[in-house]
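One protein chain is absent from this view; the other protein chains keep their places.
And then chain A:
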Amino acid sequence: MADTETAPAADARPAKSVVYCGQCSLPPEYCEYGGTTQRCADWLLKHHPDLHAKLYSEEAQAAALTQNLSSLSVDAQKRAEKDAQKKAAKASAAESREAEKRASSKVTIKRVERNKRKYVTEVSGLEHFGLDLKKIAKEFGKKFATGSSVTKTPSGGEEITVQGDVSDDIFDWLGEHHEEIPEENIELVEDKKKKGAAAAV
């Protein structure tokens, strides 16, 4: 351990690159302990099919199972099983809560008359469906060649404000790119500013 000076790392072994699961954040070989194994497996199949084949092949799973059982006492097996069930139950409860929330969440696309025949389109509620507002705002700006940004709402939330009347285009775009938002959850509304009210914006 004498040569600890920081020598150029040219001949050093390169850092290992590690894949991390997009669902549970663990290296995929540990996904089985996270409680969201099915979704992890789906993610891995999509993003790293080679790794998926290695980890989820029938032989690999059978081997894991027998070794798993043989190295544990009966008592520990029971505990492990209970533990796994608890984790899975927790994960599926979280999932169904999420699904419920989605089912009752609304996206609102509102056409707002600014003055005379100038409009802006305000889109709110996308965050309920896990969308990144900043990214979507940028996307809208590019797609419709117009100004588009994330703005604060008076109630403390955030929404996307797009210059111009693009309500119908946004409705169509959401249907095409984000099927996870049920069409019936998207509301198209119009907000005609009466004189005087416009000044408040």
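Here is the rule we use: contacts are C-beta pairs under 8 Å (C-beta built on N, C-alpha and C of every residue); 3 or more make two chains touch, one makes a residue touch a chain; residues count from 1.
Everything that follows uses one rule, which is that contacts and distances are computed from a predicted model.
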Chain not displayed: protein name in its UniProt record ("Cullin family profile domain-containing protein", "TRM112-like protein", "Ras-related protein Rab-31" or "Translation machinery-associated protein 20"): "Translation machinery-associated protein 20"
Sites on chain A contacted by the missing partner chain, in the whole complex: 1, 3-9, 12-13, 15-18, 24-27, 29-30, 33-34, 64, 67-68, 71-72, 76, 80, 83-84, 87
